[in-house]
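Removed from the display is one protein chain of the complex; every other protein chain stays in position.
After this line comes subunit A, so read on.
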Amino acid sequence: MVRFLKKSSESPSSIEKKKVYNSLEKNIQEMKYLFSSNRNKDFSMRSLKIKFNNKEGCLFYYSSIVDGSKIDMHVIKPLLENEGNTVMNVVSIENIEETNEFSKVIQYMNSGKVILFIEEDASTYAMDVADFQHRSIFKSENEPTVKGPQDAFTESLNTNLSLIRKQLHNNQLINEGIQIGKRSINEVNMIYIKDVVNNEILEQVREKLNNISVDSVRNVELLEQYIEERPYSVIPTVLYTERPDKATSYLEDGFIVLLMDSSSACLIVPVTFWSFFHSPEDRYLRFLYGNFTRAIRLLCFYLTLMISASYVAISNFHSEMIPPDLLLAITASRERVPFPLIFEVLIMEIAFELIREAGLRIPNPLGPTIGIVGALILGQAAVEANIISPIIVIIAALSGLSSFALADLNINFMVRLMRFVFILAAGAFGMLALTGVFLLFFMYAASVKSFGVPFFSPMSPHFLSPEDTVFRKPVKKELFRPGYLYPKDIQKKSKS
């Protein structure tokens, strides 16, 4: 085992040191060896006689990730026909890099460049002709809004960047690339506004990214788990979104956005509870309308966390709290149910989770089946079979439905998980335990920090901010950027 580890750590370092040879023959051999040309089918090479210096040359590329016509038009044709003194002046490609290390060559090859070796030349030229396949821009499906831009990120870094730059015309908007991964070197793009973002936070994120030592990080969904502080925590500390407008609004406030070429979403750090609670539409809607939806969402947050647990606690321990009409109705319907009440609630909650999970995984043509079967489990049939009482259907439906109002996937899972903890607590000691567990959870949440930012700031601890927490102020009255980020420029809008 130890021997094996040693061996594997040796081989990359030997490549790292290797310089490009002066002889084309040797270089070709080396390349063929490095990329296992006899087996690798999309590894391509093309030899040619370069016109301007009258030497032999050879091009290498992966045919699957380059634009063939571009190579033809802007590389091969000029090299064969055009006159000039250097390669730079001959080919008509916008991006050419020169290098003399094989390690770089490998990296360039993998990122979709064509490599040119020339006889009696100890350096190579990498020309960007990459054409990675990706979807075109679609409507945002997981975070839909009625009012507001509809486009969503797609699996292409350049497209995503263009979506951001389209909204933010600012020369201070920086796109900084950081390479991570050992075997597959991927690039994470850190986007921020230079004269707003706090340097310490920026440095912290940069350090986190540089410290990731792993073979490969394929996409931002995995990256999220590499950069978060508490992987076992129920509370998320990184915001994940597929909406460019949401990302841009966070950039403007001094947050940092992380993008990768392979994901149709971005990460936003640092976050607070409010970032999960808000939806971009709250800001697009007028002051009153937006705050109304916030109020509804807050209610949903409470309902989905607490309603099942409260029902268990009240009916098992505090029946005097239920109005007599309701009490008698519940009692009557429960007389024929064989299970304890807490068990009933758990059955329904789990049934709802089942439907949700199955509905997510079921192939599209079978989709309608879920509706039919789900209605059976969650509806009249279950009541008639005397497995549950009708009020549980309402409770479970209410708690399930409310959870959808919390659109962010991370916070959604947090709430769904905590719900079960609350139900069990309520079943053990009633309201006492429910209050206790909620208090503990709340205390824990308040202690969580995301890149040094307390989870409930700017509400507690208090910071100068746009005061956009549960409710928001009219847009015209938001004077400051969030103070908990310590931005370089806190003033967003001058008074008057």
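Going forward, contacts are C-beta pairs under 8 Å (C-beta built on N, C-alpha and C of every residue); 3 or more make two chains touch, one makes a residue touch a chain; residues count from 1.
Everything below uses one rule, namely that contacts and distances are computed from a predicted model.
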Handout entry: UniProt protein name of the chain not shown, from "Carbohydrate ABC transporter permease", "Acetolactate synthase", "Germination protein, Ger(X)C family" or "F420-dependent methylene-tetrahydromethanopterin reductase"
Key = "Germination protein, Ger(X)C family"
Problem - Contacting the left-out chain in the complete assembly, out of A:113, A:283 or A:334 - result: A:334
Completion exercise
Touch with the missing chain holds, among A:298, A:347, A:398 or A:428, for A:428
Handout entry: Hidden-chain contact residue, picked from the options A:94, A:141, A:215 or A:325
Key = A:325
Handout entry: Identified contact with the non-displayed chain, of A:390, A:452 or A:483
Key = A:390
Fill in the blank from the handout: Touching the unshown chain, subunit A contributes residues 315-317, 319-320, 324-325, 327-337, 340-341, 383, 389-390, 427-430, 433
